[in-house]
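Partial complex: the chains shown occupy the same locations as in the complete assembly.
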Amino acid sequence: ACGPTAGTPSEEGTAAAGSTTATARTLDEIKSSGQLKVAVFSDKAPFGYVDQNGDYQGYDIVFAERLAKDLGVEPVYTSVDPSARVDVLTSNKVDITLANFTVTDERAEKVDFSKPYMKVALGIVSPEDAEITDVSQLDGKTLIVAKGTTAETYFEQNYPNINLLKYDQYADAYNALLDGRGDAMSTDNTEVLAWAKSNKGYAVGVTEIGDTETIAAAVQKGNTELLDYINDEIVTLGKENFFLDDYNQTLKPVYGDEVDPNDIVVEGGEV
Amino acid sequence: MTEQQFRGLEVRDLVKKYPKAERNVFDGISFDVPKGQVLVIVGPSGSGKSTLLRTVAGLEPIQGGTIALDGDVLETGKPGTEKAGRSKRPSALRTRIGMVFQSYDLFPNKTVLGNITMAPVLVQKRKKADVEAEAMALLERVGLADRADAKPHELSGGQRQRVAICRALILHPEVLLLDEITAALDPEMVREVLDVVLDLADDGQTMLIVTHEMQFARAVADRIVMIEDGRIVERSTDPDEFFAHPKTERAREFLHTFEFERRRKHEDGEPIREFEDVD
Amino acid sequence: MSDFNILLEPGVFPRLLNGLWVTVWIAGVSVLLSIPVGLVTGWLMTAKSRTIRAIMRVYLDFIRIMPQLALLFIAFYGLARLWNWNLDATGACVLVFVLWGGAELGDLVRGAIQSIPAIQTESAYVLGLTGPQTFARVVLPQAIRRLLPASVNLATRIVKTTSLAVLLGVVELIKVGQQIIDANRFQYPSGTLWIYGVIFLMYFIVCWPLSVVARYLEKEWATA
Amino acid sequence: MVDWSFIGHYAPFFVTGALMTLTISVFGIALAIVVGAVCAAIETARIPVLRQIVRVYVEISRNTPLLVQLYFLYFGLPKLGFVWSAEACAIIGLAFLGGSYMAEAMRAGVEAVPVVQRENAVMLGFSRLQTVVHVVVPQAASTALPGIVANVIFLIKESSVVSAIALADVMYMTKDLIGMYYSTYESLFLLIVTYLIILLPISIVGSWLERKFNYERL
């Protein structure tokens, strides 16, 4: 039986992905099935989103398409919430998570990360007329975050005095900021930069907070076969400046010239 | 039409129509219930007996005629009032008439005593202690003094109807209306309830009774009225005569419903054994 | 307010309809699967064995006391790992709705069977009908009549509850709405109002006829 | 497999979450009962116009999911200029949903009071108000009570979706802990226990009340 789908044709099949074991699929299994199952965001432009035609687009998607193409299979996307990114792997609902997934120690205990393909720090966006230019200004104020993001963990652990307002989805979080339900919002700086660019009246007052972290693909713990393949692929792609092309194709139209691609793009897995 | 000196219930030229009904249930019927007497109304199902009692009680609007008690007019019919709902009769007039219905309709959330004392305390503002004493006396009279604190659902149907009678009596109604109060009871219960009614009749309580128990009707009635299709078919002030020799063909037929005749004699060949004496 | 035009963007309406289809699909499959589960559950609830009845009682009470969203979480995050099941979000939704619908329907079946007066089966017995004949010809037809209005209401509740699927990340009506809101957030900053308004209406349009049918059945079959 | 120290450490979060769930529920349900009573009164008294409005409200409220109602209130209405706090949205949403359920239960209770009971009150000389207070309401309450208790439990359960508008209730805590610490089992365990602690007593008290106020049986 085939499940129903909304959005994209490429998503077909995921909804009906019945039950198999929770042990990850081998490379051969992926190849013979003809499908690479990838968890991505569907509401986090320009990294992973669904466009007006219902097709998945974005920086992560371009990478996913290429991975699948080189494997000789079709990519099949599963839309995830930030907080579901680990569980979709542990319960083997997808083969790879490619959803702006920041590498952290805690996460690394649960999943295996590949070489990075991007780097970020956290950024804070706020209304221009009450711009937050330093974290200390947030003391006792309300900061909007999305559940399960690095921003959530970071502020939860380091700034107990900031009230966090947490939403399941990015779309909700942005809407909350627009409706004035919080004083600022924080997530990866690339993301807030992109958002502030297209939302008049909002500015990224803090562009880098926390350590610069890397973003990588993730696979189920112990799935070294697939992990090695991805790592090799990242190295190979570096030779053709794949991620820079990706940047130019997906991020540049949003960021314009204000951002130096080298602050974001990680080529060949070398930070 | 009302004579000043007449005491009791007078119904004159009563006209009653239900909303949406094609014809009038009553098209002008009249009768009296002199004080201290019992009028029994008999008749086939759907003839209008309950409707009659309900109009007297003020539960149904009337479209013509008058209903008077001891010369005080309770109700004057007006055409076009089919949908008017219950009579606007003031509380003091309402309590001059008591009514007991067929179903076991005590207030389920009150005890037996609570059911009886509620109206005198709430409506007549009588002292609770006095009312309770009187209620106990009434319960004693109907043989239920020991059940004063029981809840209605703990009583049998017959007991409930006796309590319902007490609840009506404590307001000292000048006329008591009883609508088939034993129709849903087992025979023994019928007996215990009707014994109470016979007792009330002996005491001179004015009553208007609808019943299908012909033996009881004959025993309790001072006057009897048979109605059919909203018309009075026969009336009599001599119940024995009415039951023994009804004057109209219709009454004869109706009363025949309650008699069965043996129509056969056994002449077939089966050996009719006597019963053995086994117990 | 002028952002009403977001609804006229090419692709928006078809995508919302697609999302609605996912919602209806999940609800439909769940309702269909609930029927056999419910019949079996109802039958077990009237079983002679006390143990079976006790187990069914616990099952029903647990399902009844847990919020559906909690059940969804348990199924999605818990069961999959515990028993090595790989249930995707849609599967978890269907599983939970079937377990829930089955339990509720089972209770309705039990109630319907037990509400049939003993005299009906006694009449059948005296007329010589066998046990299965009595069940098939006397008990079941009457039980179904008593069952149906409440079951249709249950179906409405299942449709409404599919809205929770979005919280597991299923791309159904609400999620599609959120994607559209997100993708158009520059062009139509107030699109939210209209998209959520349409979603609100779509649910109403699916559920309301069911309610009407349930009420009709209640009235129509109450007399018999 | 289960990390008990984690459970010990994070149990207080669930207490906070439970308090939020209860706060929203208490206010929402109280309001729902008021809304329900008003609607039931309008319907049983057959007040024209208002009655039609109540009918429309009941249909809308019963045939749309609370989550969608909440999204609409929380994210939709601000675009019209009404920015309500999440708490207000949750309470209003719960009352909007619950009002129709409560109204149905109460109306059924009033309609179950046999006409003959009112007629008796009339015969005993009761005023309209006395009839309503002493005869109709006590009996209607007894029939309506099981439905009302069921609705209370239903509404507390429904309140679990308020996590979607960032209210830190029990569900929110669960999702938070899963998202931050990936401690799925422990969080789910705490989730189940918290809901059992909240709802079991209500369910038990509910059936006790039902028995106590059932005048016909026991």
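Read from first to last, the chains carry the letters A, B, C and D; within each, the first residue is number 1.
Just so it is clear, contacts are C-beta pairs under 8 Å (C-beta built on N, C-alpha and C of every residue); 3 or more make two chains touch, one makes a residue touch a chain.
All values derive from a computational prediction rather than experimental measurement.
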Only one copy per chain type is displayed here, so what's the full stoichiometry of the complex in this file, written with the chain labels?
A x1, B x2, C x1, D x1
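In this section, only the chains that are shown with their structure count from here on.
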Which pair wins on C-beta contacts, A-C or A-D?
A-C
Identify the chain whose mean C-alpha position lies nearest to the mean of all protein C-alpha atoms shown.
D
Which chain has its C-alpha centre farthest away from the C-alpha centre of chain A?
B
Chain A to chain D: how many Å between their CA centres?
39
Distance from the mean Cα position of chain D to that of chain C, given in whole angstrom:
20
Give the residues of chain D touching no fewer than two other chains, as numbers and ranges.
75, 78, 163-164, 175, 178, 184
Quick check: what residues of chain C touch more than one other chain, meaning two or more?
77, 81, 167, 189, 192
Return all touching chain pairs.
A-C, A-D, B-D, C-D
In the complex, chain D touches chain A at residues 75, 78, 83, 86, 163-166, 168, 172, 175-176, 178-182, 184
Touching chain D in the complex: which residues of chain A?
82-84, 86-87, 106-107, 109-110, 147-148, 152-153, 156, 165-168, 172, 175-176, 178-181
Parts of chain B lying in touch with chain D, wherever the complex brings them together:
57-59, 86, 91-92, 94-95, 97-99, 101, 103, 105, 107-109, 118-119, 122-124, 151-153, 167-168, 171
